[in-house]
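Missing here is one protein chain; the remaining ones are kept as they sit in the complex.
This part shows chain A:
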Amino acid sequence: MSWALRRRILLAGMIPASLTARAAIAQAWPAQPIRLVVPFAPGGTTDLVARLVAAGLQDRLGVSVIVENRAGAGATVGTDIVARSTPDGYTLVMSNIASHAISPSVYGGRVRYDAVTDFSHIALVITNPTVWVANPRSGIRTLQDAAARAKGPSGLDVATSGAGSSNHLMVVRMGQLIGKELNHIPFRGAGPAMQAVIAGQVPMMSDSLPSAASHIRQGSVTAVAMASAQRHPAFPDVPTFREQGFDLASDSWFGLSAPAGTPAPIVQRIHRETMAFLAVPETRARFSELGGTPGDLTPEGYADFVRREVAAWAPLVQASGATPD
C-alpha cells in the first residue's frame, strides 16, 4: 500500500520535462496501475464499456487498470481532470460524444479543455445508436403515445445521462418535431437515470443502446423507438424513429484518450492492445449483444474523427438551442 504510494511519488518527482527521462518512462511503462476516468456515474454505456476495456487492457498490460467514475456537467468534470493530468500514460479518459463533441458546445466557455488539442486521442472503442425506452407501467408503447403525453396538460418527462449528451440533444430535437418542449431530466449518468425510469419516477428515457440493452431484454423497460436508419439487428422488433414518423437518427460513440503530450510509444501500445482486445471473438460477441459496433480507427484517425465531430455538432447544438440549465 504505502509502497505503491511512495513509488508514485518517486515517479512524479522524476517527470521533469527532459526528453531522456520521458523516453525512459515510456520504456518502463506500464510500471504502476493505470487510472481510467469515466466521466459519468456507474451503470451507463461509458462505464460499461470502460470496465470491459479495463479488464482487457489489464490482462494484456499486466498492471491493474482502475476505473474511476468522475461524473458531472455533461461529462466535462471528469474529462477536465484528465486534461490537466500528467501525460505519463497512467491517466486515461473514456472520451465520448458528450465530453468530446456536444458538451463543449452546450456548456460553451465553462468547458476549460479543448476537445482536440488538449488530448492525445488513442482509439475509438464502440459506436451505437440511441434508444428511447419507457417504464412498462407508463402506458407509453409508441412515439405517438409519447407525443400525445407531451402535448397533454402535464407534459412528458424524459430522463437522460446528462445535459450535453447525444441523448439530451435527441430530447430537444424530438420536442421540436412534436411541437411541444419535453421536460428534460438530467442525471449524472445513464445508471441512475435508468434506475429512476425503472422505479417509475420518470416515465421515459433517451439512452445509448448498450446500457439499455440488458434492461430491455429483462423487460424492466419497454423499448419504444431506435434512433438508427434501419432496424437494429440485435433488436429487430424495435421500430425506428423514421418508421414512426419522426425523422431522427442518432449514434453515440466512446473511445480512449490521454492528456496531450503522452509519449507516442505509449499511445501506440495502448492502441495496439485495445485493437487486439476488440478483435477477440468474445469481445465481438459481447459488443453485438450490447448493440454496438467495435471501432477500427488509428490514433490519428480517431483524432481526426473527434475534430470532425466537434465541428459538426457546434451548428446543430446552436440550432437546437440546447442549454445545460
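Everything that follows uses one rule, which is that a residue touches a chain if its C-beta (ideal position, glycine included) is under 8 Å from a C-beta of that chain, and two chains touch if they have at least 3 such contacts; residues count from 1.
As a working rule, contacts and distances are computed from a predicted model.
Chemist: As a check of understanding, state which of "Glycine--tRNA ligase beta subunit", "Tripartite tricarboxylate transporter permease", "Carbon monoxide-induced hydrogenase" or "Fe-S cluster assembly protein SufD" is the UniProt name of the chain not shown.
Modeler: Answer from the record: the omitted chain is "Tripartite tricarboxylate transporter permease".
Chemist: Consider the whole complex, including the chain that is not shown, and state which of A:V202, A:V238, A:I266 or A:V317 touches that chain.
Modeler: A:V202
Chemist: Who touches the missing chain here, A:H121, A:R173, A:R188 or A:H271?
Modeler: A:R188
Chemist: Just checking the interface: what residues of chain A touch the absent partner chain?
Modeler: The list for chain A reads 1-2, 4-6, 8-9, 12, 33, 38, 41-43, 66-74, 76-77, 80-81, 84, 86, 103, 107, 110-112, 155, 157, 163, 183-188, 191-192, 195-196, 199, 201-202, 324-325.
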